[in-house]
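Data first, discussion second: the structure below is written as structure tokens.
Not every chain is included here, but those present sit where they belong.
For clarity, chains are labelled A and B in written order, and residue numbers in each chain start from 1.
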Amino acid sequence: MLHPDRFFDVEPSVRRVAAALFEETSPLPIISPHGHVDPEMLASNAPFPEPTALLLTPDHYIFRLLYSQGVSMESLGVPTRDGTPTETDPRAAWQRFADHYYLFRGTPTGIWLDHELHELFGVRVKLSGNSAQRIYDQIAERLASPEYRPRALFERFNIEVLATTDAASDTLEHHATLRADGWGGRVVPTFRPDSVFRIGQPDWRQALTQLEAVTGSRIGSFADFLEVLAGRRRFFASLGATATDHAVVEPLTRHASVDEAEQLFARALDGTASDPDQKRFEAHMLMEMARLSTEDGLVMQLHPGALRDHHPRVLERFGPDKGADIPVATEYTRNLQALLNTYGAHPAFTLVLFTLDESTYARELAPLAGHYPALRLGPPWWFHDSLEGMKRFRTQVTETAGIWNTTGFIDDTRAFCSIPARHDLARRMDANYLAGLVARHQIDLDDARRMARALAYDLARRTYRFDRASTTGGVS
Amino acid sequence: MLHPDRFFDVEPSVRRVAAALFEETSPLPIISPHGHVDPEMLASNAPFPEPTALLLTPDHYIFRLLYSQGVSMESLGVPTRDGTPTETDPRAAWQRFADHYYLFRGTPTGIWLDHELHELFGVRVKLSGNSAQRIYDQIAERLASPEYRPRALFERFNIEVLATTDAASDTLEHHATLRADGWGGRVVPTFRPDSVFRIGQPDWRQALTQLEAVTGSRIGSFADFLEVLAGRRRFFASLGATATDHAVVEPLTRHASVDEAEQLFARALDGTASDPDQKRFEAHMLMEMARLSTEDGLVMQLHPGALRDHHPRVLERFGPDKGADIPVATEYTRNLQALLNTYGAHPAFTLVLFTLDESTYARELAPLAGHYPALRLGPPWWFHDSLEGMKRFRTQVTETAGIWNTTGFIDDTRAFCSIPARHDLARRMDANYLAGLVARHQIDLDDARRMARALAYDLARRTYRFDRASTTGGVS
């Protein structure tokens, strides 16, 4: 069912080289420096529930496409937050999913699912309405066995390090548990303070209060705020964090004076901060985060360009992250100039940039990364984390920035069981890309082998500093 | 001269599958749900004139490229509206065209023309200055025979349904004739009210007057206007229409209050509506058209992003649609939010989106179509209706939206004789795309066959509701 040469170019001389390169990178451990796996899952190591709750209802990559074709989220059992009843029979939801599985043909989600079903759960028939219940049974049976507990899978998946994403006020208790209990799997947090930067949002005050609560501080000024954030960053680093992450719609960076920063913060405290205030504040906070990174060594990640919760009715009923985040055109050259001018050549600083706007790959991102020493380009993100999306990234970025200004693959997933499938696909596509260069005599096989290993393992490990002994008490 | 495996990938295992898929889709009837064929042609069934008037002078795809290389439109016999004399000898015009036919190498226009010459007119030599007059004679001879009358060609082309595009005040007399005279070919109108939405244009008043005349109404208020439009939509539907079509430069949608709508309309009646007024009015009318679609079931089509008549001198001398419409960058995510939030999950609503800005395929359109149930993406439009354009569309859209959120192929042509050539090309490219997925083991052959049929036939038929018994008296 899964062809050993899947996704490689068909031409035999490319396919042969691709297969040879992939044979070398396939066994390498997985570095997962950015993602959304729940650390409690690994801390508690409780068995996974049945198949629908594991694979379907938490994964917006899947129910998004079903919804777009008229299959309601309620009928799939996606939990609501407004009390609307939803399907309670997981088998019925699974059946609906399987009835519509043909929708995923030609999509990366379909590829990942096929991989999980085949490799992880040993399914040997095609998922469809007919096979739905048999396959449900098979997965359910496997999930009951100890070999399918989270930590067992973590080891089976050959994960060397897994980073989670955590709010500024997160207690990181599960990370503490993971470090304390001697299991040994390396799971690290990532500092993501977005919610306390959005001073124009109604829930900002609550986010700030949580931050005060978890730190036992009173935050009455911007100076207080910065000090608390610096402290939280140290705390995250003490539990192994090597990176921060920041999401904005527009990646504007601009330094504010001390006075201006205090005034913005005062308006935030008053509840009178406007949208322009927030934009100004976020632009300054990105500068501050970069500055702190030069001090504490945390790698800074920037994920701009997603307009979140485009569909308010879905947000109201189901909450965020339900497949209704839509990209917008994004400008980097002018927006990032302040930050890059100030920190882009700082030897202690690394900035990893992502985009949902592929028109910026060759136009802005590769030229920027091909100049500023601190800059690295993250892999194709989200909608572009796919066969063709990866091809576009490599062919549009490499000629200007080379491969060494990119980070290697990052799975960015909340679907734990999809991690091996995603890395398998990425390693195949990179092997295939390099095989094309070899077959067209642009590079030789020695170069290709070194580059394949870099893309599969070295670059992610090095960019996110997992190859360094932590200076702040992190896992070594 | 036409290779049976033309346009397929060269690699034998891809080409083999592509040919097998195309063999199945090639005989399927043609669904043409959006185009610009003149219904009078089919109503009168008069013989076509000579070759130049059939193939050259009405087709801006052709004379555009000749003009760009210094061949004047006057010398090709393109009719003027300012009295400037033009070439009156069709053979001389044809000769000039043929002398420059090398300009079309590598273009879809060249492919379509080669197809028409070979398949429809039995030409077996390459068009050039040398062969020009012989080929002219051969086409002219064929056009004189009954087998080349419009209805005979309609049947020979295997067209199941053909939609025309018609102004809001069109009498649809030719459609009425076609329905009344018992021929049986399905030709349906499409409701395109653009001109009455452009309240800032000097010819708006005239367009409104025509609408009043054809409906015998007096339109003194926005409420009147809406009522007349709803009536016209019903009238169009009664003659088989299943869709409306709307062209705007920027696809802004925004609801206006009743008061604001009336005020905008009052300024239009006064002749004082400004450009911002028109923008505001169009944005609201798109909301109203969507609302009416949820009531009368007409599929709504939106074609934004063409800056019409970029070259005023060409407009003045030759009129619109002369190859001087130029695309501009187009934003969908924010512009469509109001409409999609309101109607995007309505079960009776279908919105078909087109673009001339390919950077939006993967960034905005596929994510939107991969979420909103009402949304379908039209095929590569106009400049992008080409081999490479189709490849870019499939590779940039499918991974996020799948194929089932797309409409299948739409020829959008005013060149009746090019319809089979355009569908032939599209079916070949889709077969080839799917063959690539099969050869790389992303899908299996069963999937590919089902998907090929959907792209060639099912999706267009279903999206435009030609598979439904009409609820408003349309052709069943």
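Operating definition for what follows: a contact is a pair of C-beta atoms (placed from the backbone, for glycine too) under 8 Å apart; a residue touches a chain by one contact, two chains touch by 3 or more.
For clarity, every value in this text was computed on a predicted model and none was experimentally measured.
A.B. asks: All chains are the same sequence, and 2 are placed; what is the full number of copies?
C.D. replies: 3
Methods note: only the chains that are shown with their structure count from here on.
A.B. asks: If I superpose subunit A onto subunit B using their CA atoms, what angle of rotation comes out, to the nearest 5 degrees?
C.D. replies: The superposition gives an angle of 120 degrees.
A.B. asks: If you average the CA atoms of subunit A and of subunit B, how many Å lie between those two points?
C.D. replies: Centres of subunit A and subunit B (C-alpha means) sit 40 Å apart.
A.B. asks: Any idea which subunit A residues touch subunit B in the complex?
C.D. replies: The contact residues of subunit A facing subunit B are 2-3, 5-11, 64-65, 67-70, 102-108, 111, 126, 307, 310-313, 323-329, 356-359, 383-384, 386-389.
A.B. asks: Sort out for me which residues of subunit B touch subunit A in the complex.
C.D. replies: Listed in rising order, the residues are 11, 13-14, 329, 331, 333-334, 337, 340-341, 344-345, 347, 359, 362-364, 366-373, 375, 395-396, 398-405, 436-437, 439-444, 447, 450-451.
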